[in-house]
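Here the structure comes first, spelled out in structure tokens, and everything after it is commentary.
Every protein chain of the complex appears in place save one, which is left out.
Labels A, B and C are assigned to the chains in the order they are written; within every chain, residues are numbered from 1.
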Amino acid sequence: MRFLRKLLLPVLALASLALARSSTGDSVLILLDPSLKKENFSVFFGDLENKGYQLTFRSPKDATPEIIKDDVAQFAHVVVFAPNTKTFAADVTPQALVSLLSKNTNLLLALSPKQTPLTSLASEFSLILPPPGTPLISHFPKRDTPATVIPVDAPAAYDIISPNLPPVWFSGVPQALGNNPMLVPLLKAPTHAFASDGDSDSGADALVEAAEKSGEGLWAGSSLSLVTGFQALTNARATWVGGVEMFSDEFFNKEISKGVKSGNRQFASDVAAWTFQENHVLRIDTVEHHRVNETLPSETYTINDRVTYTAYISKYDSELDVWEPYSGIKDLQLEFTMLDPHIRTSLPPVAGEPGKYSVTFRVPDRHGVFKFVIDYKRKGWTYLTSSTVVPVVPPRHDEYPRFLSAAWPYYAGAFSTSAAFVLFVALWLAGDDREPKKSKGAKSE
Amino acid sequence: MPRHWRAPFSFLLSVVILPLCTSAANSFENTAIVRTVELGGALVHVTTTYAVKALEDGSSVYTIALAEQEHAHTSWLEAKLKGESERLPLEDFGFHQDSGVFLYTIELPKALNTNQTANLVIETVQTHATYPWPEEAGQKDGQSLKYEAELLVLSPYKTAVQRTKVRSPSPQIHSYTTPEDVEFTTDAVATKSGATITYGPFHDIPPSATSDFADKKQKHITVHYSYDYPVLEVTKLERAAEVSHWGANLNIEDKYWLHNAGPRLKGHFSRLEYQTQNYFGRPAPHTIPALQLHLPAGIHDAYYYDLVGNVSTSHLRTTPSIPKGAAPNQYSVLELRPRYPIVGGWNYSFTLGWDSPLEDYAGYDKATGKYVVSVPIMTVIPGSVVDEAEVKIVLPEGATDIEYFVPYPALDETISTHISYLDTVGRPKITLKYAQLTDKHGGNIYVTYKVPFSAHMKKPVAVTTAFAGIFTLALAWKRVDFRIRRK
Amino acid sequence: MPLAYTLPSNLSPATVANTSSLLRIVALALISGAAIASRLFAVVNFESIIHEFDPWFNYRATRVLAEKGFYAFWNWFDHTAWYPLGRVVGGTIYPGLMATSGVIYNVLHALNLPVDIRNICVLLAPGFSALTAWSTYMFTKEMKDESAGLLAAAFIGIAPGYISRSVAGSYDNEAIAIFLLMFTFYCWIKALKTGSVLFGTLTALFYFYMVAAWGGYAFITNMIPLHALTLILMGRFSSRLYTAYSSWYAIGTLASMQVPFVGFQPVRTSEHMAALGVFGLLQIVAFAELVRAHVSSRHFQSILFGSVIGIGVLGVFAFAGLTYKGWIAPWTGRFYSLWDTGYAKKYIPIIASVSEHQPTAWPSFFMDLQFLIFLFPAGVILCFRELRDEHVFVIIYAVVASYFAGVMVRLMLTLTPVVCVAAAVAFSSLLDTYIDPVEPDVLAPSTQATEAEVPAGDSPANAPSGSATTSKKAKKAAAADASSSGLASGVLAAMSPSGKSAKPRGIFGLDTRIVVIANALGMLLFFVLHCTYVTSSAYSSPSVVLASQNPDGSQHIIDDFREAYYWLRQNTPQDAVVMSWWDYGYQIAGMADRPTLVDNNTWNNTHIATVGKAMSSPEEVAYPILRKHDVDYVLIIFGGLIGYSGDDINKFLWMVRIAQGVWPEEIQEPNYFTAKGEYRVDDQAAPAMKNSLMYKMSYYRFAELYGGNSAVDRVRGQQVPKTGPTLDYLDEAFTSENWIVRIYQVKKEDLLGRDLKTANSFDQGKKRKKSKPLARRKAVV
């Protein structure tokens, strides 16, 4: 019995692993250029299928299956492995690919040193590619492969890539990064690598001159990125890969050094996992706000109220394909904004209640239409944004303090005067009536 | 849902039917079923003809079945004998658990003996059965809808042969499903000719009003066709009819909340586009520039305004009121233009009202001393569905023993009091609520009530007393001297 | 005595008195009817709708009051106005108007008369105009007599100068303010005449109502003290003046401070200091009088008098000092702009930009008052003739109001009543003279009229006593005349000015009478025609709906405003923020029910300047502003297609000016003119003009409407460029039928974080130039 259970556990684990799912859907369209054979990528695609994705293959040239039909994206993820294709079918335009992102479809695109439509598309993602036909080259470490095939060690970037991988083989074109906060560089070029036209091993000087001539400086060093993720405002993800070979079986199996296989396989599946929104996926379930020691939200708050704001955040768990409460965010912030933030405070997780973040603060002494704003943007993670509008109003006429001690003289004055008046009237009416008339007459003379 | 009640009858029936329709019933068999679906916008008219053969004597109660989804869409259901006009009594049995269908029973005018046949025609109107596809369309694009339905007509009886015809208003049918491996036929399942798609014929189908049939054998069909008329929805309709004996006037006021259920406008509305389209005389199919309403004859003082005031763009061509009893074949035609063209996905709400002479609608019954008023439930906007309707009828002040008769039962009916000009105790108000009304649902509510003479006199008396009071007060004021001391 | 024509003589005085009073009531009723009817043109020609701009806010506020009750209204914080600042409505408005119609509404509903609140608001102004006529009647009656009163009532009932602000639907403060003004003045005169505290208190109460109703109450606050001061200087101080003024000031000031919007201004601001000063002066003078009554040494008195004056002067200096120290706020800008007429344009362009704050040319005087305008001086002279206290009031009123009316068009409103009163006095005394059948006997020595008037001017000292008794005299006279003359008595009543010497005066012959009367009646007739014409043609269009003529002459209604507003209301999310120039703020709030950035209550110059800046700067500059204020839609008015001249391009310069006031570096008016200093929108338009958001939104795709032909802007009468402007940061969301209202939607940020210009060019498939890598990657060698 016990033995049986022992045997079961790993099986179950495997099963659950196999069922790793994306949070957005399982259908994947792979635009595969006929020149690169499907078999060459069998391992990568196999891994995807094992994870539970339904792969659909299509050559960039032929028309079906369409990626967008009746304005509806037909697939949850699109992989474009057509680095050298010059002409695509009518429905695969750069515009269409971008609109896919707006329809929350994820993209995985492979580049190559050649000039293709994708090259111009890359610049829309503020990636800057070297001039055509300049792959990445490195002569270190000494190895038997050509200079364009480079072992790159892959640090765990934004813990998207699983840690302490063996170096991965890369061959393709590097990208310089524009200053766009949405970029997530997943693999950086080695410091000693550089981009140069052709793998002809010309001297460094010649290279520098060439660089100077083209006026673009030397494409070199670790600031270049080889695999770059991009997270659009719609939280759809697009990943640009410098060279499609990274995903090929050849590179998967290629040994990095005696007996050590390359990290490509794991790296590829990590990249795919992130791109297909399997991990690093958060969402705000609900937000609440109410006065302290009340429970229901009130539609307006009075200045100087004490208000409690609560957000419930959950994270997608790809193993179990469920959203579960997540308290892992430490640097979440809440802003209380009218034109400018009047209050900016940290929104800490509530201990003991997973997924609940709450803060209590005093509404500023300023009436107007305010917004509770959460704007959480961290590299690699989905963006959390939420904005709730509440008017802040001045106190009602009966909410001001009454009977100020300072005002007693006035009260006294008022009451005494009225009393005196009543008294006077009484006397007046009671008294003789000829006398006042006379005085009046006298005056008006 | 229209039903024609026969309370005792139904009770007795239920005993008979239920076992019958669960087990494959054998009192009838369908020699042929032909279903014709007239595709439309918000409304889809479905006519199903059952050629029925009795298998045993004295079988007079025929049962029909509607699948769940079909039932959800159906908002009008009537049964006739072929070629005859009067409706057959129809009774609802609601959802039948273990067969997963809604059952209705039709009582044939005369019981059939064995091998006698009859031709039943079931007419249903489906609302919200279609949806625009693609969901968004630019100002220049056309408009296409999708219709989804079940392939086979369910019936608790065996069926010899069955056909389903889907007729689209325009021959432009983008796509239609041809279900695979339908076992009841050998040749092509679907054939398209012009604007019509014919499914079947399907031969000798077993009693199909069972859940496992629905699971295993039933097929789902989708038709994607282009539709050149706007799809109009009235999300809410409030009608208030006020009967006034003093003014000899019936005032009817409708509040409409319109919604264009066609494809949502892609991008933005460009007046330039719109004007050029009109200039070249090809307006987009999914914009509603104007509406044409048929108001009753003999009305006057029609008004048409919305939340920001009178809408000046409307024309009313009235016709003189027609004498009682004559066929109501004339209308006053109201040509009303909304403030802006209602493009796909847009809303527009407005109020429309008119006065009409009371004698056109009311009568006085000497014998019982009762007034009878007939109030039309709604003014039908052709081809539109009314999702939610509320009809208020305000009777004159002091009306007593009120009764009312409706053409089909309301979801909710209440009687309350409504206080209006110069009222002292208020007027009785009848409120009826309906849902999913179609152009079949036109009809009148008949209200009978008594108004004693004293009630008639209430208003003048009230006014006179008020004024008398004021004058007396004034007099008193004049006479009383408030000065403290006399001069 | 000979009679020019015979009168029925067999009438008892009682009958005559009753008939005349009955006639008076009937006449008043008819006048009220005329006053109301002549204001209904707008409803007849168009519909029962709220006019203009401000009334829309009043209407909205009134709805809140009617639906949610008074306290909710008092505490109403309108978070849809001045987004995102919001507006504390309760504390920033004069609630009188809303309260009035709220009360009417509730009363009617309590009586089971479920009248729609809109109709109450629409018909409030005509209703009150009838009351105005009545109060003018009372006022003028105090000046001369009932007949003059009736004339005055008729005049004010139909004078265009007043109709212009009180047609049905112009639901503005002025609608009730004029009635309150006249009635307060009437009470004041009454109080002054009788010296009764009751009327003094009434004055105060109506003053309070006025304060609650209209910012123009400052006019009363200064008129009454001025009158009192003049009386004192004329040596006409009396206990009646003292009683009247003190009771008015004490109660009125306390009451007025209860209005939240006014608060402590009555003791803090210069506008109110005159009243306070005169109050103080009165106390001193009263004290002096008291002393004088008891002490009898001339010398002492003169000293006393000097000291009184001295104290008065001291008070003035003290006031100056306080103002200087800042304890008393100096004149507010709006008030100050009345004196230094250049002030507003220089320092408060927002005020200067309003059309009704422009000075008045003589045609508009004549348009509004026709022949009253030249009867008015005659009336003033007549007031001088018998210079009772109330006449002094009219005289002061006349001169002050005519100055104000000259400075600001809208103040014509305050001039109209006094003109009507004076004219009525003049006119009725003319009629009195020529209708009176009594002919003088020829033997009387002929004299010069001028001499005749010297005794007419009685010495100031005994005028008050005279005036005090006038009314009674009048009654007697009426009765007396009534005995002799029948129907004429109504107008003849009380035609005996106080203290006139018994000189034989009268007219000989019937023809003379007929000539003058005919002439006069002809003028009256003409006046009626004039008023009807002016009212129907000029003052009865609810600028929300425009009317034009079809080729067949029938009326064609242009309803673009409501079309667009209703579209906003029906097809945009409830909380979509709409940005427009402030003129349309109230209408958007009222009809479209959407939040607005700025509106006609122009309390926050910076916010308005922000909108002005956004409108007058290029797209990429404006976009951050729009996003910061959460603007979803931008609404502009464009008249170029049908030639509607009141559109935003014509107001554009004011936007630029106001923006320039806050950001002088970024916005400069001259940049929007061509090199030759012209204001053009065609090809030669200045670059700043062409790039401005307003220009782009106005002419976006306008040229395309004309196909190939040249597109002409019908307002500016210029050809707009063939290739119209392009928009990258906004989308055209809606354009009304005649293109008058154009609504644009502000785009959201690009999902790839590009700026929208590049995003746009990418979507249109334009090649972008290859971007160079960043400079930090220069070659390291």
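As a working rule, a contact is a pair of C-beta atoms (placed from the backbone, for glycine too) under 8 Å apart; a residue touches a chain by one contact, two chains touch by 3 or more.
Criterion: contacts and distances are computed from a predicted model.
Chemist: Which choice in "RNA polymerase II transcription factor B subunit 2", "Oligosaccharyl transferase subunit OST3/OST6 family", "Ribonuclease P/MRP 14 subunit" or "Presenilin" gives the name that UniProt lists for the one chain left out?
Modeler: The UniProt record for the chain left out of view names it "Oligosaccharyl transferase subunit OST3/OST6 family".
Chemist: Need the list of shown chains touched by the one chain that isn't shown.
Modeler: Touch partners of the hidden chain, whole complex considered, are C.
Chemist: Among C:440, C:618 or C:643, exactly one should touch the missing chain; which is it?
Modeler: Selected residue, touching the omitted chain: C:440.
Chemist: Among C:38, C:80 or C:364, exactly one should touch the missing chain; which is it?
Modeler: C:364
Chemist: Considering the complete complex, identify which of C:99, C:281 or C:375 is in touch with the unshown chain.
Modeler: Once the missing chain is taken into account, the touching residue is C:375.
Chemist: Extract the touching residues of chain C with respect to the undisplayed chain.
Modeler: Counting only chain C, the missing chain is touched by 341-342, 345-346, 358-367, 371, 373-378, 380-382, 384-385, 387, 395, 398-399, 402-403, 405-407, 415, 426-427, 429-430, 433-434, 440, 442, 444-449, 452-453, 457, 503-509, 511-512, 515-516, 519, 523, 526, 529-530, 533, 537, 657, 660, 664-665, 668-671, 675-677.
Note that only the chains that are shown with their structure count from here on.
Chemist: Closest chain to the overall C-alpha centroid, by per-chain C-alpha centroid: which is it?
Modeler: Here the chain at the core of the arrangement is C.
Chemist: Which chain pair racks up the highest number of C-beta contacts?
Modeler: A-C
Chemist: Please work out the Cα centroid separation of chain A and chain C, and write it as a whole number of Å.
Modeler: Here the centre of chain C sits 57 Å away from the centre of chain A.
Chemist: Compute the distance, rounded to whole Å, between the mean C-alpha positions of chain A and chain B.
Modeler: 49
Chemist: What are the residues of chain C that contact at least two other chains?
Modeler: Residues of chain C touching two or more partner chains: there are none.
Chemist: Please set out, as single numbers or ranges, the residues of chain A touching at least two other chains.
Modeler: There are none in chain A.
Chemist: Would you pull the chain A residues touching chain C in the complex into a rising list?
Modeler: Checking each residue of chain A against chain C gives 93-95, 98, 101-102, 120, 123-126, 128, 176, 178-182, 208, 211-212, 215-219, 221, 223, 230, 232-234, 236, 300, 338-339, 367-370, 389, 391, 393-394, 396-397, 440, 442-444.
Chemist: Give every residue of chain B touching chain C within the complex, in rising order.
Modeler: Against chain C, the touching part of chain B is residues 267-272, 275, 306-313, 339-340, 346-349, 419-424.
Chemist: Taking the touch rule as given, give the residues of chain C at its contact with chain A in the complex, in rising order.
Modeler: 71, 74-75, 77, 79, 83-86, 88, 90, 195, 238-240, 289-290, 293, 464-465, 575, 595, 628-629, 749-754, 762-763, 765, 767-768, 770-774, 776-781
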